[in-house]
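The complex appears here without one of its protein chains, the remainder shown in place.
The first chain written gets the first letter, and so on, giving A and B; residue counts start at 1 in each chain.
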Amino acid sequence: MILILRTTLWRSMFFTGVWWILIQGKTDTWFVGLISISLALVTSFILLPPNQYRFSFSGFAHFLIYFFASSLKGGIAVAWMAIRPNPDLHPNIYKITPRLPEGLGRVILANTINLLPGSLSVELTSSNLYVHVLDERQSIETEVRSIEEKIAHMLRLELKN
Amino acid sequence: MNILELCSIVFLVVGAIFFLAGTIGLLRFPDVYTRLQALAKVDNLGLGFTSIGLLFQAPELMIAMKIILIWLLTLVASSTISFLIARRAMKRGVIPWRAKEHIIE
Partner (left out) sequence: MNSLNQLLAVFILATLSIALVRVARGPTTADRLLAALLFSTSGVAILLLLAFIEETLILLDVALIFSLLAVISGVVFAQRAWRTKEEKNEYS
């Protein structure tokens, strides 16, 4: 019960924030906002029922910093690959067994890998994640492991070994 | 010219260069997976730089926040779309291009 209340409170705060940005801080359409926020809340409960995930803000900050730093680094590398006369591509597909428990954590992992240049998740099965890399000479394993740690910290999840 | 405008110009120009690189990659890379990488990542970085560049020009805070919201939404959108396309291509048996002859596991 407390879990449901807490989830409702956090999510409605989040949706109110998004709505507030969307209407650029105007207040004259508050009733439309009220309906939209309620609908968003109901939809979110259907798609992602209240669960044991506890969000850590410091974990989120660490994740963001890591994310932007490596996406910049990798983006420059891929852009350079595209521009230079000899692209020198060595693509390959790797199979990685995620240490994160199934569910939201793994979905975030697959999406983060997609946004980090040089790697692309091509399939997520119940036990494995398949990652396509542009340069097989660089180890993707270590990178995925450190993203996993950041996500585990952010959602306060336990990593399996 | 003040410092804000200078920052804005630098970020916008860098963003445009990333868009160009993404397009070149899209045309030059050998298969759909590598092209997806060029597009989904380099272009996203281009959009990121463009957004930051425009933040310096934003007349008020709410507009800056809206630009950030659009950027985040587009990041999630690109990631989702590229995953779906890549997965579908795998299922349809589009074979990834390899530099040398290797056996694909």
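Just so we're on the same page, contacts are C-beta pairs under 8 Å (C-beta built on N, C-alpha and C of every residue); 3 or more make two chains touch, one makes a residue touch a chain.
Since we're looking at a predicted model, the values are computed, not measured.
Q: By the contact definition given up top, give the residues of chain B that touch the hidden chain.
A: 5, 8-9, 12-13, 15-16, 19-20, 22-23, 26-27, 32, 35-36, 39-40, 43-44, 46-47, 50-51, 54, 57, 63, 66-67, 69-70, 73-74, 76-78, 80-82, 84-85, 87-89, 91-92, 94
The rule is simple: only the chains that are shown with their structure count from here on.
Q: Take the average of all CA coordinates in chain A, do the same for chain B, and state the distance between these two points in whole angstrom.
A: Roughly 16 Å separates the two chain centres.
Q: For the complex, which residues does chain A have touching chain B?
A: Touching chain B: residues 18, 21-22, 24-25, 71-72, 74-75, 78-83, 87, 89-93, 95, 110-112, 114-124, 130, 132, 134 of chain A.
Q: For the complex, give me every residue of chain B touching chain A.
A: 17-18, 21-22, 24-25, 28-31, 33-34, 36-38, 40-42, 44-45, 48, 62-63, 65-66, 69, 75-76, 78-80, 82-83, 86-87, 89-90, 96-99, 102, 104-105
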